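First up is the structure itself, then whatever we jot down about it.
Just one protein chain is left out here, and the rest sit where they should.
Moving on, here comes subunit A:
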């Protein structure tokens, strides 16, 4: 079990969370970021990496993934620490007044201030609507592939028609005993190289492809033993398998934060626009996850919110002391050692 102690615990490593590190760093405050995704960037990386953004001040146009990379570079001097691929789960207030936050993997982070920059919530895999799918989670059903070695010499069924289904089928065709791909349509929408590679592997018999089909049932005593596949205009098919891996992308859910005792309005956290504080002293919410009168879900507004928020956070961390205000043009950037 890992433990961290920091000044500001930032939940969410999207643009707003990342920029908070910069503004906090100017005030010599150390930050630790937690994100449910294994990568930084939030929506920038997960939803629209290749889309140009036109309303970042000073950039006539910048690709979302470039903005994420630039932010990482900008905060480098302040040496933030990260816990990625773990979901913020529980928060408790310690007698010292600090908060202690536990992730779903039991990592603990202690901080006097918590900044929730959770965007749309945690990205979770889209789960197919198969009645008993939950019963087989971790017993043969995996939505995310963390360790491909797990599938060595196993029979696997992969469902989905996008890039991740294609890429993993290609990768696992070398490792698994048998790879069956199930796709609802006849054609694939992934990268053309991946589509043609899968075509080759189907030709050579390394992947079995079943199109116009959907997995509709799962069977097994204690662990998954077989899947039922419905096909358009054909008899259903039962396939014996060790694993069923549905890969239908990710969708955001507010998640456990909803139960932290914060005032919510339509799945967003209500804040005071003076400093973007929530109803719990020491917990702030910035970016897409907050709401107030006149709220606009824009990256540039999130940057502004982060900037004002750390001023208020400084007072909590330094018992009421006001932070000094200096332009970076005057003082430059001095990092955190």
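Note that contacts are C-beta pairs under 8 Å (C-beta built on N, C-alpha and C of every residue); 3 or more make two chains touch, one makes a residue touch a chain; residues count from 1.
Keep in mind that, in the parts below, contacts and distances are computed from a predicted model.
With the options "2Fe-2S iron-sulfur cluster binding domain-containing protein", "NADH-quinone oxidoreductase subunit", "Sigma-70 family RNA polymerase sigma factor" or "Succinate dehydrogenase flavoprotein subunit" in hand, the undepicted chain maps to the protein name "2Fe-2S iron-sulfur cluster binding domain-containing protein" (source: UniProt). Touch with the chain omitted from the figure is made, among A:3, A:51 or A:93, by A:51. Only one of A:91, A:120 or A:262 touches the absent chain when the whole complex is considered: A:120. For the options A:41, A:118, A:140 or A:160, the residue in contact with the chain missing from this view is A:160.
In the full complex, subunit A makes contact with the omitted chain through residues 43, 47-48, 51, 120, 126, 128-129, 160-162, 184-185, 189, 248-249, 251-252, 297.
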